[in-house]
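Here's the structure we're looking at; comments come further down.
Other chains of the complex are left out, but the ones given are in their true place.
Chains here go by letter, A and B, matching the order in which they are written, and residues are numbered from 1 within each.
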Amino acid sequence: MPEAGELTFLLGGARSGKSAHAERLVTAWPSPWTYIATAQAFDEEMVERIALHRTQRAQGWQTIDAPLDLVEAIADVPDGVPLLVDCLTLWLTNHMLAEHDLEQESARLEAALARPRGPWFVVANEVGLGIVPENALARRFRDEAGRLNQRIAAQADAVLFMVAGLPLKVK
Amino acid sequence: MPEAGELTFLLGGARSGKSAHAERLVTAWPSPWTYIATAQAFDEEMVERIALHRTQRAQGWQTIDAPLDLVEAIADVPDGVPLLVDCLTLWLTNHMLAEHDLEQESARLEAALARPRGPWFVVANEVGLGIVPENALARRFRDEAGRLNQRIAAQADAVLFMVAGLPLKVK
């Protein structure tokens, strides 16, 4: 694996199989693999989901929790190591709830992903294909998530839209 | 038509034309055709929708209502007969409202669709591409529907994602 790498962006709805597909793509490379998890447990439901995700991953993974400091976590990934970031949308949620400057955070993330130093795989949720949400915060979140997805898709080498566990190649 | 068949899975949003497209695919085969409807009328709106669907279908169809007993209805379909199941998501809703074991029901359905005995077409809704629903039941339903879609897509011979009445071939 050369120092230079490729960025693959996997986008999909809830339970579209995007994380599982991303894990398959990452583990097609030799281990060790780095997993950066952005999930933050606010309630019991989330604690269970996170724990389930963790136990479902096989050996060979180094898992790093980065609900907010994703840019720093990416900077620490060794050259050539296959990386899975899951997911950008939760990371954005965390920054939104912390009332951080989303434009600034998004720009920093975009820069951090601009030169992959290995086979990097980044997962995000598509949340903009339903009815306009009734509350203003949800509408703003939907806009910010969509904008971030566009930025990352623009600089990704490959973009996959996941449908029922199957990848549709968009780029 | 041989005893062995093929399973086509049509997935799409509300009013994406998935039922109409599935009917076109089924009726490209010689009649008679079997239609298994899973809709259950809880209110006037649903009664109207079901009646409308029924009258819109031409002759040559045998319609079977199976809001819950879909597996049994599929078992009764004669060999070689083209089949349309519309739709898995309503069937899942019905079992969820009846507080049945969804994992067990999904596994039974998966087995029932594993060996199509004719050209079988199965329709389902994609419901996971909007904002995270505020109520927990809707979130659980979204997860279950997505999981079921992944299972059926995995064993289908062909998967179509419907967009504004047009099929995108995913598999």
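By definition in this document, contacts are C-beta pairs under 8 Å (C-beta built on N, C-alpha and C of every residue); 3 or more make two chains touch, one makes a residue touch a chain.
Quick caveat: nothing in here was measured; it's all calculated off a predicted structure.
Because every chain is the same sequence, the assembly can be counted simply: 2 are drawn, and the full complex in the file has 3 copies.
What we mean here is this: only the chains that are shown with their structure count from here on.
A separation of 31 Å divides the Cα centre of chain A from that of chain B.
Note for the complex: chain A touches chain B at residues 12-17, 45, 126-131, 133, 138, 141-142, 163-166, 168. Chain B contributes residues 9, 11, 13, 126-132, 136, 142-143, 145-147, 149-150, 152-154, 159, 161, 168, 170-171 to its touches with chain A in the complex.
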